[in-house]
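To start, the structure under review is shown below, and the notes come after it.
Take a look at subunit A:
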Amino acid sequence: MKRRHVSAIVNGDPVEFLTWPGSTLLDALRDELLLTGSKEGCSSGDCGACSVIVDGRLVCSCLMLAAEAEGRRIETIEGMAEDGALHPLQRKFLEHAALQCGFCTPGLLVAAKALLEANPEPTESEARYWLAGNLCRCTGYDKVIRAVMDAAAEMRQARRL
Partner candidate 1 sequence: MPRVVAVGSAARAFTLGAAEIDVEASTVGAMIKTLDTLFPGFGEHIERRMAIAIDGEIHQDASGAPLRPDTEVYLFPRIGGG
Partner candidate 2 sequence: MSEVLDRGVTEVELKVVGTRPIRPDGTEKVTGAAMFGADFSMPGMLVGKIKRSPHAHARIVSIDTRRARAVPGVKAVVTAADFPDLASEEYEGGESASNLRDLSLNCMARAKALYDGHAVAAVAAVSAAAAAEAIDLIEIEYEVLPHVIDVEEAMAHDAPVLHAHLFTEGLETRPLSPSNIAQKNELARGDLPAGFAAADVVMEHRYTTAAVHQGYIEPHACVASFAPDGQCQVWSSSQGQFMVRTYCAKVLDLEASNIRVTPAEIGGGFGGKTTVYLEPVALALSRQAGAPVKMVMSREDVFRATGPTSGAVIEIKLGATREGEITAADVVLKYQAGAFPGSPVGAGSMTALACYDIANFRITGYDVVTNSPKVAAYRAPGAPIAAFAVESAVDEMALELGMDPIVLRERNAVKDGVKAAYGPTYRNIGYLETLEAIRDHPHYAAPLGPNQGRGVAVGFWFNVGGESTAAVHINEDGTAVVVTGNPDIGGSRASMAMMAAEVLGLPIEKVRPIVADTASIGFSMLTGGSRTTFATGMAVTQAAQKIVAELRRRAAQIWNVDPEKAEWRNGAAVCLDPAKPEIEPLSLAALAGRSARTGGPITAEVSLTAQGAGPGFGAHICDVEVDPETGHVTILRYTAAQDVGRAIHPAYVEGQIQGGVAQGIGWALNEEYVFDRLGRMENAGFLDYRVPVASDLPMIEPIIVEVANPRHPFGAKGVGEVPIVPPLAAVANAVRRAIGVRMTDLPLSPPKIRAVIDAR
C-alpha cells in the first residue's frame, strides 16, 4: 500500500505530508509535521485533547482522516500565539492557574478559541457546555471557566477600542 500525498494550510503556512489512508489527522500533525501540541488521550473523540480547528470548525483530529485534510485550513495550538505574543486565552489560563498537568490544555485552548469566535459573550453555562467535550482530570474546570470568561471580557473590550 502506498502513502498518499496531502497538501494543506496549517497555522497559516502551506504544508505537505505523506500519510497512510487509515491514519488520522492527529497522527499526521504529530508524526509527520512534528506538531506534538495536539495530544492523543483516547482516539475515540471523547476527551478533546486532540482538538483543532478545520476551516473554522472545531474538530477532534483523532476522528478525521489525514487524507481529508487535503486543501483545508487547519489551526492547531501551535498557531494560537501570534508573533511571539500569547493569545488572551493563553495569558488568562496562566494568570488564573487554569492548568495543572497541562495535557488537556492545548485542546481546551483551541476549543475555547472556537467558542469565543462563535460566541464572544458566553454565559458560564454556555462556556461549560461548549467545553464539555474537553476532559480535564486535574482542575475540576473552575479556573478554566474563569479564565475563559475573563479572556472573553478582555477580547470584547479590545474590540470596542
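Here is how the candidates were picked: all candidates are chains of the complex that A comes from, given by their letters.
Definition applied: a contact is a pair of C-beta atoms (placed from the backbone, for glycine too) under 8 Å apart; a residue touches a chain by one contact, two chains touch by 3 or more; residues count from 1.
This one's a predicted model, so the numbers in the text were calculated from it and none came from an experiment.
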| item | value |
| --- | --- |
| Numbered candidate touching subunit A, per complex, among 1 or 2 | 2 |
| Residue numbers on subunit A that touch candidate 2, as the complex places them | 20, 30, 35-44, 46-47, 49, 76-78, 80-81, 86, 90, 93-97, 99-106, 109, 125, 127-129, 131-146 |
